[in-house]
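Provided herewith is a single structure, encoded as structure tokens, for subsequent inquiry.
Chains shown are a subset, placed as in the full complex.
Lettered A and B in written order, each chain numbered from 1.
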């Protein structure tokens, strides 16, 4: 559970709610408009659906939950674990690594250690592990792209909704008293677009990029560690 | 048929239609203005025509239909097919590949296999295939550029149309009752520009870039596969 992102979303939402509550003459009801939500969220989703193949789009949901549920890997712990595995291999041979597979939770390390224990050639291990790394990187990069695009389309559809509201309002100006509320409703779509982009999509995309970079760094360390184990033991 | 893009366009269009239908006092008629369409779509086309040679511009139409009718190549199937061709070549010789040409539908693979079966030298095969790849990449990149530029010019011509409408309206303010509807009509051009850019051109350009990258990846795999077949058999 990534506490900073949770705090961020809650803090942002509370601040906006408090600002509405303490403003004289304001009510939450004035800020709820379902057609505006439909235009902003639906429109951003529609534009993102056009941009990407369905598979990439659906995959984003899996990637996006990382914003909140990603537990940042501790790189020093990872290095310690790899060093300890290397010692086992040096002392008791590559086969002994199999006995330690159960204590490893990261499936990427398990993949590498399993291959090393089976005596797979180091070049083959590296090739397979790097292919897996590339696949993870592509999946994450696409996930980030989808959220990035939604952060780019949300304000655009906010503006589209406001323009639609203004066109409707300006075409029906018989009742001057209705102009104010009409404009208020029209502006809500722009407000939704700005909030979606700046409190959700853009920060989420930024965080996904950060997580992705950290995870790939961990995988790079793992690949190098396992290559070291596999090569040293063979040469030894 | 790329289902995500079709869903995206339909979803986006329906959402905007529903938003108009449920808005009190709105009618579809208020959102139809032919001169505005002419300025936004015609203007974006005109600007794009200036940007590119006629051939690149016309070619875009062919490339653009990929947004909807592109069937994403299954890369694992492609690899399987290349492996199976390699086995045939190893078992029965390069000449045997000719017997399998009929079952291949991708003309790029046919090109490579034909040359391999004819005993063309691997370097020459690679040269010819890479030249073809470059030509495809350039054609697609230009196609994407045209759509990108249209997504950039559409909002600009939307603004140009609105400015023209405002100049006309502000010069004829004898009848105050006409101000509202006049502004409504003026704003419709900006609305058209925003919708064209954000629901059509920009997502289409994004998708074309995605398809292009995927197709080039498939071609790269094909080139490497056929080089492998051609080299192995010669050395063997």
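Following the convention adopted for this analysis, a residue touches a chain if its C-beta (ideal position, glycine included) is under 8 Å from a C-beta of that chain, and two chains touch if they have at least 3 such contacts.
Just so it is clear, the structure is predicted and the values come from calculations on it, not from any experiment.
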Homomeric assembly size (copies in this file), of which only 2 appear in place: 5
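As a convention for this text, only the chains that are shown with their structure count from here on.
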Length of the line joining the C-alpha centres of subunit A and subunit B, rounded to whole Å: 27
Complex contacts: residues of subunit A adjacent to subunit B: 35, 38-39, 42-43, 45-54, 56-57, 149, 153, 156-157, 159-161, 163-168, 170-173
Subunit B - residues contacting subunit A, complex: 2-5, 7-9, 11-12, 15-16, 18-20, 22-23, 25-26, 30-31, 67, 72, 177, 180-181, 183-184, 187-188, 190-191, 194-195, 197-199, 202-204, 206-207, 210
